[in-house]
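A protein chain is absent from this complex, but the other protein chains hold their places.
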Amino acid sequence: MSQDTGEVPVVPLHFDPKVMEGLGKPIRNVSFKVFRYDPGKGQGVRYSSYEVPIFKGTTVLDALLYIKEKLDPSLSIRYSCRMSVCGSCGMVINGKELLACRTQVEKLEKHDIVVRPMNNMPVTRDLVTDFSVFFEKHRSVLPYIVREDVDLNLNREYMQTPDQVIDFLMFSNCIKCGLCYSACPTNALDESFLGPQAMAQAYRYVADTRDGAQGKRMEILDARHGLWSCHFAGSCSDVCPKGVDPAFAIQQLKTLAIRKAGVLKKKKPAPNVPQVRELVPER
Amino acid sequence: MGQETVMEKENKAGLYRGWIKFWNRNFERWLYAMHRITGVGVGIYFVAHIWETSVAAQAFLDKQPAVWANLMNYLANYAFSTGLLLVAAAAVFHSLNGVRLIASEQGWLIGKATRPTYPFLPSSLRGAQRWLGVVIVVVSFVLLVFAFYQLFVVALGA
Partner (left out) sequence: MRESRFMLLQYLTGAGILVLGAMHFALLSFAYGGFGKALTFDTVNATYLAYGLFFELLLVLLSFHIFNGFRKVLTEFRQGKLYETAVTWIMFLGGAATFLWGTRTILIFLGVLH
């Protein structure tokens, strides 16, 4: 209750001790065994072990940054947003592909955590991988709207119903983290395989009614190391942090390649709406 | 940038971590690994079976039931029956899982595209194909028991 003096009363806070457990002081120490590789210094593959104090809510990324800050500044990691929207911190944690910023150490329920860089991509240094081939495969499936009748001066939207948007929306959530590419068993041995990310993005545009290049994309996908090297192991969808479900996209592409090839051929890109888009006047 | 970043083996997961180590992964990965193992196993058996039946054909051609009977007796042992049991189980699993794969790869049994909401669970791994996978494993086991009865009790027992 505020008084005329303007003083704010101090209300004592009571928290359940269980809620406070692990916040003020560490719950325990966890041993991290981290993959190390530094070609610049001629160092081959080795593992370094660190003891990291874990609090409630400590993520693997927090632990790695603790290692970098307090124990071993030479450790190289890639991270950015710290909230699983950028896709930078993908790594293999105890044998599973996860985003380090989103993985809480306590939830792993292990005393020893092994951290490796993602599979199937060359390692630049320590936990940092080279995404060049990954991005090249992504580019190869024409991951943008392609149509022949684009008129940049037209200023009229394309017609698309909310249901048509739902058909491709979840695939547009891809943050290119590379976890699916690392988890895929075909990618484990097949260098030519496009990978789940590229094919999911191909489907994102094939399913988009505004696009007109379905035929071109299907030619790229319907190849020996394209769609048909996927055998629905589902690990890509299992590890995807954004629910893109690449396995779903790839099976839909297979349906289009076999059962619905005729439908795909007849498909025309969505027309423009009749009304010109209203521009917000400059102030 | 590319040339100096390659680790010795380009960091491929390889045969063991990619194809063989499936026990720490999702259920569909187990079925994928078993489909591959059973397919290769039954394939090798098929080639051997074509050769074995051609040997039997020779006995047939020569109208020698004794030679035929010798071949059958030679093959009627626990080791061969165990091998045949594994082949039968592999064939059953591979066929039934193949039906599940055909259905999933043609867009049935994998759910629908949805507006993604947290915790972003994938619809393809929660669709009917997962339940069908469980049924397939159970049916394969039941038929394995039946094949055991046929091979060990009926054939070898007699």
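The first chain written gets the first letter, and so on, giving A and B; residue counts start at 1 in each chain.
One rule holds in what follows: a contact is a pair of C-beta atoms (placed from the backbone, for glycine too) under 8 Å apart; a residue touches a chain by one contact, two chains touch by 3 or more.
All of these numbers come straight from a predicted model, not from anything done at the bench.
Student: By the contact definition given up top, give the residues of subunit B that touch the hidden chain.
Tutor: Where subunit B meets the chain not shown: residues 15, 36, 39-40, 42-43, 46-47, 50-51, 53-54, 56-61, 65, 68-69, 72, 76, 88, 91, 95-96, 98-99, 102, 146-147, 150-151, 154-156, 158.
Student: Just checking the interface: what residues of subunit A touch the absent partner chain?
Tutor: Residues of subunit A in touch with the missing chain: 186, 189-193, 222-229, 254, 257-258, 261.
Methods note: only the chains that are shown with their structure count from here on.
Student: Once bound in the complex, which stretches of subunit B touch subunit A?
Tutor: Residue positions touching the partner: 1-2, 4-8, 10-15, 17-19, 21, 24-29, 32-33, 35-36, 101, 104-107, 110-111, 113-117, 119-125.
Student: Which residues of subunit A touch subunit B in the complex?
Tutor: 37, 39-40, 44-45, 95-96, 117, 119-124, 129-130, 132, 166-171, 173, 182-183, 185-189, 191, 207, 231-235, 237-238, 240-245, 247-248, 251-252, 254-255, 258-259
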